[in-house]
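Have a look at the structure below, then the notes.
Just one protein chain is left out here, and the rest sit where they should.
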Amino acid sequence: MSLELDSPRTVEVSQRGLTARQAIADRVFRIGLVAATLTFVILIAGLFAELVHGSWESLVAFGPKFLWSSEWNPVTNHFGALPFIYGTVVSSAIAILVAGVVGIAAAVFLAEFAPPAVARPISFFIELLAAVPSVVFGLWGLFVLAPFLGSTVDPFIQRYLGFLPMFSGGIYGIGLLTAGLLLALMIVPTVAAIARDLIQAVPNELREASISLGATRWETVVHVVLPSARAGIVGACVLALGRALGETIAATMVIGNRPAISASLFAPSYTLSSVIANEFTEATSSLYLSALLELGLILFVISFIVNGCARILMWSMLRSQGRRP
Amino acid sequence: MQPAVVAAKDTVPDLVEIALSAQAVSAWYGSKLAIRDINLDFIRNSITALMGPSGCGKTTFLRCLNRIHESALDARTAGKVLLAGTNIYDADVNPVVTRRRIGMVFQRPNPFPTMSILENVTSGPRYTGMTNEPRELADLAEEALRRAALFDEVKDKLRDPALSLSGGQQQRLCIARALAVKPEVLLMDEPTSALDPLSTLKIEELMEHLAADFTVVIVTHNLQQAARVSHFTAFMLGDADRVGSVVEFAPTGEIFTHPKDSRTEDYITGRFG
Partner (left out) sequence: MIADSRLAPRRRLGGTAGILLTGFCSALAAGLLIVILGYVAIQGWGAINPAFVTQLPHPVGVPDGGVGNGIVGTIIIVAIAAVIAVPIGVLTGLYLAVYGRGLSAELIRFLAEVLSGVPSIAIGLFAYTICVKPFAHFSAFSASFAFAVLMLPLMIRTSEEAIRGVPTSIREGALALGLPDYGGVVHVVLPAARPLIVTGLLLAIARVTGETAPLLFTAFGSQFWELNPANPMAVLALQIFTYAISPYDDWHRQAWGGALLLILAVLVLNVGARLALGRHGKKS
């Protein structure tokens, strides 16, 4: 190897600018970054625009009454979204009620009470539960959960609470309640994992202050820790609610798929997403197709609003604690 | 302590040519002024030490000299820095090219974590477009590693990950990496502050040789280090608003024996703060 040392100053370097090749590479790089980012933004804008465009015929034909008309009749070409909105809202409400309680409780246990040797495997399992594909949930719901509820739990509830309209009527196994519970299982991991992180993020000084005032750990959690993480936990629940609202395949498999509004939670129902899933490839008229696309548009707008609110809630909590989200 | 300091090096190089000249340099972080109106000339093939208490803006000033200050969030600079007569802040001077001519060694060793020892040293020549020729790269690497007094320690494991080296070796690797692009000026920000005394000694020894080919600016907290390695010393101090400026600049021997400013004297005799 040559050890002849060049004088540093003899190296050819242009004094002011990059070589043409480097300047081009740098330019291409910057353009690439901006182009990719623009592509992403255009995709989202395109998503919205295409849904509006596709549902235009239906938007014009039915106007806002699409939202509260309960007739869904492909033969007469009359379409209204109310039964699906009802099914979606009720099944998601059941889901978030159950998943909210179970998920937050699990989060409290994992973040505050469980020793690491217990918390770690449980957290791991709960996170893996979130990864189970919805078609597998649907399969399990159809062949295990629905028969079990239909033969055991639903009759039991009806025997004691059957006087309430919500628990009256025929029992089929599949229906609103089954769908709601299955959705609850699917969104529990979302609530539990996010709420656990948010609870852990509550500053320790708050806990210590409460303990030093003579509160027990449980009282500290209930009166100090949970309230200070409240905005974020609500955000986590709203996020999970968003997932339940849009879940398609699992709901389709257990909700019964009947476009009727019934007071009973045991009755079959239909959701926005499952009617799209079932009828889209069979839609014969262009108005029918357009009406289905409008259901998709409603779903998109709802999920956009719900998720937007969830993010803002969680950001506001982390911000208020002086953290970068 | 003091006798050691008095033994400071007072040999000033014969050839006096200004390699780098800071003229009225000020720098801000957001709206906060960090250094004000600094004028300093750096003589070619000399070593200049920047000294001063913590927070007086030494790092900030050093980072203005190779335009790396402006890469931080909301950071801003004013004034001129002349490199061989050209203001590096001129609109048509590319900062990337400037940084090739003015190398920098950081306070903490920062080898590129995914690269081997050899790849670290050759990363500059390769990715700045100096050369891609394997032989040339090998020569450049050996030369740089020898100058950084690291070659003998790593010559048998050039393909090992850079992170497998000790902290002191990593810092010399970073020096070698900076030298491999053949800069005219080398900026060193407390290069030994994270190292043990033995590694410090090694780096101080190699600095003497560096001055033969480079113009070196070194930030140091350590008075003895400044006295041992530098030809010139600039003493910086922050004012009441914590805005730093240069209080005194003189040949190192002079500043340690006959400081003109009482604040300098306070600092080097340990009476400061």
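First chain written, first letter: the chains are A and B, and each begins at residue 1.
Please note the rule applied: a residue touches a chain if its C-beta (ideal position, glycine included) is under 8 Å from a C-beta of that chain, and two chains touch if they have at least 3 such contacts.
Computed from a prediction, not measured in an experiment: that's the story for all the values here.
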### Task
Sort by label and list the shown chains the missing chain touches.
A, B
### Summary
Out of A:Ala25, A:Val60 or A:Leu161, only one touches the absent chain, namely A:Ala25
### Task
Sort through A:Leu110, A:Ala179, A:Ala229 or A:Met317 and give me the one touching the missing partner chain.
A:Leu110
### Query
Which is it among B:Ser71, B:Asn132 or B:Thr269 that touches the chain not included here?
B:Ser71
#### Entry: Where the unshown chain meets chain B, residue by residue
66, 68, 71, 73, 96-101, 103-104, 106, 108, 110-115, 123-124, 126-128, 174, 177-178, 181
### Query
Tell me, which residues in chain A touch the chain that this view leaves out?
18, 22, 25-26, 28-30, 32-37, 39-41, 43-44, 46-47, 50-51, 53-54, 101-103, 105-106, 108-110, 113-114, 121-122, 125-129, 131-140, 142-144, 185, 188-189, 192, 216-219, 221-222, 239, 242-243, 245-249, 253, 273, 276-277, 280-281, 293, 296-297, 299-300, 303-304, 306-308, 310-311
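By our rule, only the chains that are shown with their structure count from here on.
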### Query
Using the average of all C-alpha atoms in each chain as its centre, how far is it in Å between chain A and chain B?
53
## Note on the structure
In their shared complex, chain B is touched by residues of chain A numbered 1-3, 5-9, 11, 13-19, 21-22
#### Entry: Complex contacts: residues of chain B adjacent to chain A
86, 90, 92-94, 96-97, 100-101, 129-130, 138-139, 142-143, 146, 182-184, 213-214
